[in-house]
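These notes are about the structure you will find just below.
A protein chain is absent from this complex, but the other protein chains hold their places.
Entry: subunit A
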Amino acid sequence: MYRGREGQWAFFLHRITGVAILLYLLVHVGELTAAMFGAKYSNAILGFFHQPLFQLGLLAVIGAVLYHALNGLRILIMDFTSWGTRVQDKLWYGVLALFALFYIPTIIKILPEIFGGGGH
């Protein structure tokens, strides 16, 4: 994993995205918990997070999950096959290609909604 440049980038991104997703998850569950206290509080908090800045953050979280998931599968291939580690840099380019394939349409769908398109 520490061999070569690709491995280090892959590892570093995996780490950053993993920690970012966890921090998001903690806020996410906290935010949803307001629903236990009724519609008034819940809508106030959910509405607060509908500001464009947070919506952009959400888009970033989606990207983080996508990268972390795909690279996680790459790690599993390296762990459980005999050939995975040999082609780890190629696998990483595969991760990046799949990431772009899924993330670009997601951005195209969500970005207009943030700036007044769909929603409400």
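By our rule, contacts are C-beta pairs under 8 Å (C-beta built on N, C-alpha and C of every residue); 3 or more make two chains touch, one makes a residue touch a chain; residues count from 1.
Simple rule for what comes next: contacts and distances are computed from a predicted model.
A.B. asks: When one chain of this assembly is omitted, its UniProt record names it as which of these: "Tryptophan synthase beta chain", "Succinate dehydrogenase hydrophobic membrane anchor subunit", "VWFA domain-containing protein" or "Energy-coupling factor transporter transmembrane protein EcfT"?
C.D. replies: "Succinate dehydrogenase hydrophobic membrane anchor subunit"
A.B. asks: Mind listing the subunit A residues that contact the chain we can't see here?
C.D. replies: Touching the chain left out of view, subunit A contributes residues 1, 15, 18-19, 21-22, 25-26, 29-30, 32-33, 35-36, 38-39, 42-43, 46-47, 50, 55, 58, 62, 65-66, 69, 72-73, 75-76, 78-80, 84-85, 106, 109-110, 113-114, 118-120.
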